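Just one protein chain is left out here, and the rest sit where they should.
Chain lettering (A and B) follows the sequence in which the chains are written, and residue indices restart at 1 in each chain.
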Amino acid sequence: MRLRQRAEQLFNIEHIVPVVFLFLSFFAWQVSGLTGTFVFNQVLTRFIRDGILVLSLIIPVVAGMGLNFAIIVGAMSAQAALLFVISCQVAGLGGILSVIFLSIALSVVLGFAIGHVLNRVKGKEMIVTIIIGFLANSVYQLVFLAGFGTIIPVANKEIILSRGIGVRNAVDLSMYRNTIDKFWLLKIEGLEIPLFMILVVLLFGGMIYYLLHTRFGREVKAAGSGSEKAEVAGINVNLLRIKVIILSMVLAALGQLVYLQNIGMFDVYTAHMNADVFSCAALLAGGASIKSAKIRHALIGIFLFHTLFIVSPQAGQNLFHNAALGEYFRSFVAYGTIAFALIINVKRENM
Amino acid sequence: MEIKNLSKRYNGIPALTNISLSVKAGEIHGIVGANGSGKSTLLNILSGSPLIRETGGYHGEISFAGNRVNLKNCAEAIRMGIGMVHQEFALLPDLTIAENIKLSREHTHKFTDRLFGPKYSFIDRKRNDESAARILQKLRLHLDVDVKIINLSTNTRQFVEIARVIDRTDLKLLLLDEPTAVLSRDDGLNLIAVFREMAQNGLGILFISHRLEEMQQICDRVTVFRDGAIVSSYEQGEISIKNLARDMIGHTVHKATAPKREIKARPAISFQQFSVKMPGEEINGLDLTVFEGEILGLTSLSGHGKLALGYGVMGMYPTGGEVIYENKKIDRMDAKANILNGIYVLPDDRQALGMLPEHSLADNIIFTGNQIKNLFSINFGRPFSGFIDRKKADAHVHQLVRNFEIKCASLKQKSKELSGGNQQKVCIARALTLNPKLLIVAEPTRGIDISAKEKILQMLLDINRKNHTTIVIASSELDELKRVCDRIAVMVDGKIFKILLPDASETEFGLALAGEEGTKNEEF
Partner (left out) sequence: MKNFSIKPPQVIILIFLIVLIGLAYVLQMDLIVLFNESLIKLVMNGVLVLSLIPMLNAGAGMNFGLPVGITGGLVGLCIAVNFRLTGFSGFFMSLLLSVPICGMLGWLYGLILNRVKGREEIAGTFIGFSVIPLMNYFWTLAPFQNRQMLYPIGGQGLRPKISLEPYFYNVLDQFCLIKIGGIEIPLGLLAFYGLICLFLYLFFRSKVGRAIIATGENEAFSKLSGIDIAGIRLIAVILSTILAGIGICVYSQSYGFIQLYDEPLSMYFPAISAVLIGGSTGRRTYIFEAVLGAYLLQTIYLLTVPIANQILIPEVTEILRTLITYSIILYALLYRDKRGIVH
């Protein structure tokens, strides 16, 4: 019995998943033949793009609500805010500020609604957030493909399809592109380190760490540990869960803004796709489970997951002479990681 | 604290009627009562449990420190200075000891206090740990406060639970729900000393326990509850264990339905060091022999293991020890094998475990017999084996419905639409269909109206007399057990404490239930 316990500690999921990822990415990197500098630069870019999105998942996990797949709704509200502002042709700093303000406002409202919904389905939050994500995607498409130009008047004709209804597939963000990315760009022999943006991501990480170590954070942790018992201890669990979801949604919206301004091009209908799944997979790759997540899991996870993500198509090309196989591999890794985490975790719960 | 005419009903069934009592500052007020006497309901009301509001609130007046109050939720009760130590632990398993003790009262850094307000201020972990360790020392406990609750023993958890409540500086009234139930006697005495000290410092304590000896030692006043009402009240000095035990059980006249018999048969089943890990109802090292053809009553206060016996035999929870049935050892508690061997269990929780609510009552009656013993089935070979022979099944069900007077619109009525009494009859009918040699029934009359109760007891007697089925009835209704059983076993802490004959006195039962050896046994 003790031996088994020790073995379990050694092969704890918190260690074993990152190690597997490390091993896989190293192997795939070797096969791909890509230079270390290239991979590193790419991973760093992804770190900045996806960092805040991944961090936005942490608080709901701590609150016992599992992986919040509804961050995709937060991402969409950021995009919606962006489209509204562009369609009103507000450029420059004023534009950026109004986008931020609008996306926060939208995600707070949506987060409030989703929080209410999730309070009805305690214990089944994850499947519900997935469906909410799909549903929101349909609504989003309906609004921008059919609503724009018909019900909603658009001043900026450039973003509208030639038939006069619906937004184009891609909208150029040149007026906001890389506004903050190039701050404090450090160049060391081909390595490009956007120091400022790294600091921004770390700042968000620090903020979440701080929040989790306040009384509010303790209450979140308590609610995650046992909802009824937390209620007995005088915590309003339902209200707390709504707050948690709002917080997660706002972070996701901000994360998506950082993502978009980094890419500089805005694929209206696809930019948010998979934001939820890839973020969740990255968090889990860092050693989180659906019951516990820490800042370090997110930060490590992004590095591991995206290294694999960047090198696997090239590795597939070199190994099988078919880049598509590498892509299948990485989507398998993304979904498989989540499936694995779900299976493993429930098993531990039952013990 | 002053309570006047407090009443509470659950779905029309009174749980408390016109309770009036008071707790003064610096006083320890004890409450004793058997199961279902309303102790827990009282505590739930006082601690602001949401359960009370969801089931329609309460009537009567509660005043606290001179002001009339209306307790709506736990947070409000806590704000007023009422603290409660729960019987089932309210500790959060994934948090450490220190985190649990200091939950929502954490020490925070002054700087961030000013910056963001106390709720969003950074927690000073070191100070929390120190303060938690200090409060544990008060309870004479030396622990590493960084250990998660999940890794602690029940004993220690109880102390942490208490530490969490007494850590509060604003505490005015402390509600204790059987705080010593899970502790060893030494630990219990240790704790009582702490409570006395706290009371001397001006704290009011409402103390619920079934250890009568403890009550006698520490309480300034003791009130006895029975069936949701106050029976008697004693000041310190007049408290005697004997009186408490007598008042707790009450004196009810009962006609002996079952004539006394001498059972000198072979053992039907015997348990040796049997244990069942059912959370909250653990059996721990039970030694019991049930004789063929007898009706054995099994009683205990709730949480002492009487309900776990049937579940254990059916393999619903992990078990240990030996069970010898018909001179053969049962290796594995497998429901299917045991049913085939003639053991059947009727659970106490009918809604959750006892029936298929969406199925018709006919289906409910024949289900187990059909699945396990292939009764009433026509066989066409696999995979279409076991279609039901409706005619045969309906005839059987029809007869049972008539014999047992099950009130239903038709045999096809959904069982969830039946009344509790009729549901229980359906369950017994299902057992009878299997024609078991040993039947273990848990709480057969819980939640059933009076007339149906009589019928069900009569049914159990009939099954025993006519089919020679050995029956074990686990119940908290002592009165009923005394009427039908040949012997009654009283369990304490998951073990058989004493086996009494049904004509033993109320006081004897009261003492046995409370786990008191009854040193003055000669008096009776």
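Convention: a contact is a pair of C-beta atoms (placed from the backbone, for glycine too) under 8 Å apart; a residue touches a chain by one contact, two chains touch by 3 or more.
Not measured: the values here are computed from a predicted model.
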| item | value |
| --- | --- |
| Candidates A:90, A:273 or A:342 - the one touching the absent chain | A:342 |
| Which of A:165, A:198 or A:273 contacts the chain that the document leaves out | A:165 |
| Option touching the unshown chain, where B:20, B:200, B:240 or B:371 are the choices | B:371 |
| Residues from chain B at the interface with the omitted partner, ascending | 314, 316, 334-340, 345, 347, 352-359, 363, 367-368, 370-372, 374, 377, 383-388 |
| Contact footprint on chain A, counting only the chain that is left out | 66, 117, 120-121, 123-124, 126-128, 130-132, 134-135, 137-139, 141-142, 145-146, 163, 165-166, 277, 320-322, 324-325, 328-329, 331-332, 335-336, 338-339, 342-343, 346-347, 350 |
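We take it that only the chains that are shown with their structure count from here on.
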| item | value |
| --- | --- |
| Distance between the centres, which are taken as Cα means, of chain B and chain A, whole angstrom | 47 |
| Contact footprint of chain B on chain A as seen in their complex | 210-211, 213-219, 221-222, 224-226, 229-236, 292 |
| Residue numbers on chain B that touch chain A, as the complex places them | 47, 49-50, 74-75, 78, 86, 89-95, 99, 103-104, 106, 108, 112, 116, 118-123, 125 |
